[in-house]
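For reference, the structure I am asking about is given below.
The complex is shown incomplete by one protein chain, all other protein chains being positioned as in the whole.
Showing chain A:
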Amino acid sequence: MSQDLTRLTAAQLADGMRAGEYTSTDVTRAHLDRIEATDDVIGSFISVTPDAALATAADVDRRRAAGEDLHPFAGVPVSLKDVVVTAGIRTTAGSKMLEDWVPPYDSTVYAKIKDAGLPVLGKTNMDEFAMGSTTEHSAFGPTRNPWDTTTVPGGSSGGAATSAAAYQAPLAVGTDTGGSVRQPAAFTGTVGVKPTYGSVSRYGIVAMASSLDQVGPLGRTVADAAALHQLLAGHDPRDSTSLSDAVPDFLAAVQAGARDGSLKGKRLGTIRQLSADDYDDGVRAAFTQALELAQQAGAEIVEVDMPSLRYALDAYYLIMPSEASSNLARYDGMRFGLRVEPESGPVTAETVMSATRAAGFGAEVKRRILLGTYALSAGYYDAYYGSAQKVRTLVQRDLAAAFEKADVLVSPTAPTTALPFGMESDDDPMALYLGDAATIPANLAGIPGMSLPAGLANGMPVGFQLLAPAREDARLYEVGSAIEALVTDAAGAPVWAGVPTDYAAESATTSA
């Protein structure tokens, strides 16, 4: 076979399999080979599951040959961030704490993927318990950005993003608590979506901050992200916070957006408080250029006000660790996962819990547990957690007002392109926390957001973020596919197609 199946999009693969040009086994094997050839350097995967993937592929091929009715994306392989609980396949959340944990049950996300017949290639690397924005905080080593293997892929869904960017998987499932899908998508030139809170079930997603966590799709194109979102979305009686609305037709939105003139009259709102000064020149230039393309295509650019934005980051860094401190309390060595006995003294439940947590959690996780425990303490609750919830309400109010004036809000996804390794310093964690300023409001307000490539800056991808009102995820896909087409036309090729495909091991040193 002359064609490299890993270079095709999920939509193309689905069409090709349906047309009988190749089988799911061909497609799956091609991606497993690509992982085999590249992952020593890239490090997208914590676990690769070739047997299970090929078994699913063979089953789909058999059913297709028998003329069975299949899901439109049946046979298209996918990677899962290692917070997605998979029965029989170890699920680590990037932590030593769960290094050997093989779950006895399936997340709803995994159950849906199995039902639809998508071969799962493996579980992708991430910052421990999704805490971080570089994937350096993984207990399983770093993930390298295929655009420049001396830089990080972003995080926490770094492995998910690189699996899509480096042609290891056409589709990837990530999670986004403060930007963990969108920021790595921006750093790797891929498309990442954080759906409306409740759009995708959280049942069986290892929790960091329950009120902020949301599963999100990644792919190289807006259409592929939409297809994966379509597959994952829907009410789940096992998740009380899951939306009961009917799932909108995201693929129809993509098609509507791809039509000429679809941007005419669309109001794109820039946020006054996310001023240009906060961005690197290259990022600003690429973003502005994409915005101008949209304007030329008929979009109206308006400026909106978000006075609460300056408090949003503070509120996020109170709510997120508070919820995390409670969600991570269950990792105590008593029932599952790592168990460490104290080096000296009596072995009691308390000393085992203490020794296990001391040994099993990394520095960033400990930092957030401490922050959250403090913020929830008697006497501090009102000042910290209570105030943060008020800010959250203000953010929601500001965004609601902004969406009166604009159909979508736009900004660069992150202030920089991918950073070199080792920038995340334990001495100054706030420096990197600040990089989340544009992505965090969507999580605080529960609204959907997307990052898609705006272009390149110094050869590295720049992310263009779109935000829409809650339950209006389809609007992201419509506007996103229009901008994607404009950017692709202007550059003569999709941004993602420019990614280097050969990775030299010697260039892949990290300072970590």
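By definition in this document, a residue touches a chain if its C-beta (ideal position, glycine included) is under 8 Å from a C-beta of that chain, and two chains touch if they have at least 3 such contacts; residues count from 1.
Simple rule for what comes next: contacts and distances are computed from a predicted model.
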Hidden subunit of the complex - UniProt protein name among "Sulfotransferase family protein", "4Fe-4S dicluster domain-containing protein", "NitT/TauT family transport system ATP-binding protein" or "Aspartyl/glutamyl-tRNA(Asn/Gln) amidotransferase subunit B": "Aspartyl/glutamyl-tRNA(Asn/Gln) amidotransferase subunit B"
Absent-chain contact - pick from A:246, A:378 or A:504: A:378
Given A:107, A:133, A:289 or A:465, the one touching the chain that is not displayed: A:107
Hidden-chain contact residue, picked from the options A:223, A:293 or A:353: A:353
Which of A:204, A:362, A:415 or A:463 contacts the chain that the document leaves out: A:204
Residue ranges of chain A at the interface with the undisplayed chain: 83, 85, 91, 93, 98, 101, 103-105, 107, 202-207, 209-211, 237-241, 322-323, 325-326, 329-332, 334-336, 349-350, 353, 373, 376-378, 381, 385
